[in-house]
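All protein chains but one are shown in place.
Take a look at chain A:
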Amino acid sequence: MSSPAPVLQSEWTKIRTVASTKWTLLLALLVTVALGAVVSAVMNNTFDDLEGVELATFDPTYVSFAGTSLGQLAMIVFGVLVVGTEYSSGMIRTSLQAVPRRGLFYVCKIAAATALAFVVAMLTSFLTFFLGQALLGDHAASIGDENVLRAVVGGGLYMTLIAMLAMGVATMLRSSMLSLGILMPFMFLVSPILSAVPGAKDFARYLPDQAGSRIMRVVPNALNSGETPYGPWGGIGIMLLWVAAALIGGYLVLKNRDA
């Protein structure tokens, strides 16, 4: 009977020995940190232009996380590729031959990829925070300020959960192209557009990315982004439900369909 340890080790080797996963994670880090730095620097220079609500809800921590919106796309690509390449290459058949217990295979694959995504996401989050704050000059927040550490750790959690969501979706759809074709426009277009439409806004708040990103705000309605009916951890909870649904869906598809 296969035990988790060798399967985990093998899944780790699988991720490690392919260039695409390394590049996408590196890209997630670079894009998030770089874009956050640019926005922070711009914000610092135009701070005097802020007025009214925007000034009242100025949130230096959230500003430094501006790059997350783009960096998460690379995280999605990572999550999709980790699972999707098994299907596109046909490797899945070789893998399941070696680990006939599909549940074990699935859990170990998700666990290995999530662990790596978590480390990179946390690193990204702290890097982007400290670099962003350095560039915000006088307007910077300190990691010791109230709720700031929560937001920074939360930023790492958010990126990790995004990758997990992508893994679940890719397992359900069993195709990298299809998964990217659905997740990318969703994150980049559908979710932002819905949140701008007055009627759909209440619904869009419960989408995984919007609910999850609440945790990165130290000021609840940072930069006039509107109040949410849930708190930072409530938002993560909602996102967790989405991720759980995607992962369970993926498990059921893997368990029941012919490979």
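In this text, a contact is a pair of C-beta atoms (placed from the backbone, for glycine too) under 8 Å apart; a residue touches a chain by one contact, two chains touch by 3 or more; residues count from 1.
To be clear about the criterion, contacts and distances are computed from a predicted model.
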Which listed name, "Helix-turn-helix transcriptional regulator", "2-oxoglutarate ferredoxin oxidoreductase subunit gamma", "cysteine desulfurase" or "Vitamin B12 import ATP-binding protein BtuD", is the one UniProt assigns to the chain that has been left out?
"Vitamin B12 import ATP-binding protein BtuD"
Using the document's definition of touch, tell me which of A:7, A:63, A:76 or A:116 contacts the absent chain.
A:7
Of A:27, A:41, A:70 or A:96, which sits in contact with the chain we cannot see?
A:96
The missing chain sits against chain A at residues 1-2, 6-7, 9-10, 13-14, 17-20, 85-86, 89-101, 258-259
